[in-house]
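Yeah, one chain of the complex is gone here, protein chain that is, but the others are all in their spots.
And then subunit A:
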Amino acid sequence: MLFGPTEDQRLSFVSGNGKTVHLRKKPAKDVIDLNWKHDESYGIDINQLLQRCEDTKNAAKQGPVPGCVKHSTSQLWTEKWKPRTFFDLVGNEKTNRRVLKWLRQWSPLVFGQELPKKSSSVREKLGADGAVLDFEDPLQRPYKKILLLNGPPGIGKTSVAHVVAKQAGFSVIEINASDERAGPHVKDRIHNALFNHTFDDRPVCLIADEIDGSIETGFVKVLIDIVNSDFRATQRLASGASNTVQRGKRKQRSSGKVLTRPIITICNNVYASALEKLRPHCEIITFQRPAESALLERLSHVCRKEKLQLGKKRLKELSELSQGDLRSCLNNMQFMASLQAEAPESADAVQISDQVKDMAISWYRICNQIFRRNPHEDAKVQFGRLLRDVEINSNYQRIVQGCFAMFPEVKFSDHSLQKPSAAADWLYFNDLMFKSLFEHNGDLLRYNSVVPMAFFNLFSDIANKDDVRGKVNEFDHRERLRNNDSIVLATLHRAPPILKIFMNKSSLALEVLPLLDYILVPDFSKVRNNQIKTALLNNIVAALSSFDLSFSERVDTDLPRVTCIEPPFDKVTLMDEKRVKEVFTKRPSILNVVLAKAQESKVRKRTIEQAKVDKLDLESARKKHKTTSSKPVDYFKAQYANVQTKGNETIEDSGCVIGGSREPVKIWIKYKEGFSDAVRKDVTWNSLWE
């Protein structure tokens, strides 16, 4: 065989029988490698990794301070170190798993329809579980269609939602407070997101972030509408499904209301008023602050990666300061890193306490500090520091409330309550200002810290060292007020309109109820005279029935069950301790007697009415005999005569014998009492006849 040089790079040779054979060049080996690399199923590409190692080594050699360049040019660390996978997530794994579980429950529906082949065996199994749990839902979705994540800021609610949604195979559409979320705009957006198909073959998961703002009611309403219409559609579907599944499906498509995509909502405060209506429709998952160890681990990981030298102790301090807020930790660390980059030797000297000052201290601690005075320090310095704390906390209302609750508990020198009355003036100032805060576009906002500082000037004393706690809780007070208020209203609504028009809520609470309380439970155990006793009881029963009060048994105490009046207006009226005690000691026995009497009078009323009716019947029967030739009878007679002349079969047997005419006639009379057919009562023949 001879190898001959040929045109190009092709090799050719002439074979033994004279034929020229061209050989093609074998494709280069690295080309195959290239194909290989892009297939992710083969895991990590070792070449690339090696390359990267090389690069970083070179980079390290080149730049002595790579951190500097990096920090100044790169993105925020909070973005950079955002968790990318489920395993990156810091914090309570259980809650994270709950989120994932809820999302997985959607898989049978979402992936069953969209990507039937992709649904792995695991998913199918999960789906089967879901079906067992939610047998009511024909589409095997979770029972509550919206997930509501809540928790303090910076602990990764948004990150969890994003990561978990990605993990479960959804593509995320996020709507947050930066987007226009008023009424129709958002409605279109949500509907587009939820009910339309995307070009991306992955199904959509809607994440609505920061929905607890006060202006979000429109947005929340849209969500509720979706849930409600979904509920209706699902019910239709469920009823239709029993007949034919096929038809059910068509219905669903035509109405287009069945929610087929998960919605995750995120907020800080679940109890925000805007969310009140949404809450019952949501699966609520509350996020706790992550455990400190987990937080530290993550922080030190970031430190290592960013080549930031921070001791364990510093990190711990940092995490304590931020109270589990990972985001603020990262922000602080970036700040420290940039300092370190500029002047490496001084980095460690950066006092964390400097950052302490920019951290919010809880209002409770501030309140306690207000009442303290350090004798070794200039008052001006203390004043300045306190002022800064108050302004950073900026929860002025809470601070002022706390000061108000605490000041009687602390020690201060005073001449006959001059200071508390001065404080009252300041509180008045605070009250007025807070009211007008929202009217002047926040112009007055900077005077907010004046009142706490006034408290410092008035009440701070060297002697105050321990933390104190105000006795009365504002929240409890409001709760009680609301309860009592609703009791008064309930009583008012029970009264019949004829009484209701003569009183209003305040007169009821101030005058009627307190005295009614005396009227209903007089102590008549000592009354000897029977006549007076019955008179008393009659009056009590009259009073009871006028307000339509009833009896019930009180169960909310550890004492044995006692009889009480329903609605329990004694809770509103009774303030005297002795009389409050009577509710359990004396009253039940009195009330039992009254109860018996009330029932007796009810029965008697019924029998009297019965007797009256009987009597009336008797009388009317007698009257009827007398008035044989009265007008109506004549009229009817004439009518019957007409009927007879027609010669019909009406005359058959005697249904009733009328007046003087002895002919047997069948009469049909329609009778309606009032204008509504709903009112039916027995009508005697006689009452018609009179």
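Criterion: a contact is a pair of C-beta atoms (placed from the backbone, for glycine too) under 8 Å apart; a residue touches a chain by one contact, two chains touch by 3 or more; residues count from 1.
Heads up, the rule we're going with is that contacts and distances are computed from a predicted model.
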Protein that the absent chain corresponds to, by UniProt name, given "Nucleoporin Ndc1", "LAQU0S12e02212g1_1", "ER membrane protein complex subunit 2" or "Growth hormone-regulated TBC protein 1": "LAQU0S12e02212g1_1"
Hidden-chain contact residue, picked from the options A:L194, A:C367 or A:V572: A:V572
Candidate in contact with the missing chain, chosen from A:N539, A:S552 or A:Q610: A:N539
Option from A:L237, A:V512 or A:L591 whose C-beta touches the chain left out: A:V512
From A:Q75, A:S293 or A:S416, residue that would touch the chain that is not displayed: A:S416
Touching residues (missing chain, whole complex) on subunit A: 404, 408-409, 414, 416-418, 420-421, 423-425, 427-428, 430-432, 434-435, 471-472, 477, 480-481, 484-485, 488, 497-507, 509-512, 514-519, 522-524, 527, 529, 532, 535-536, 539-543, 545-546, 572-576, 579
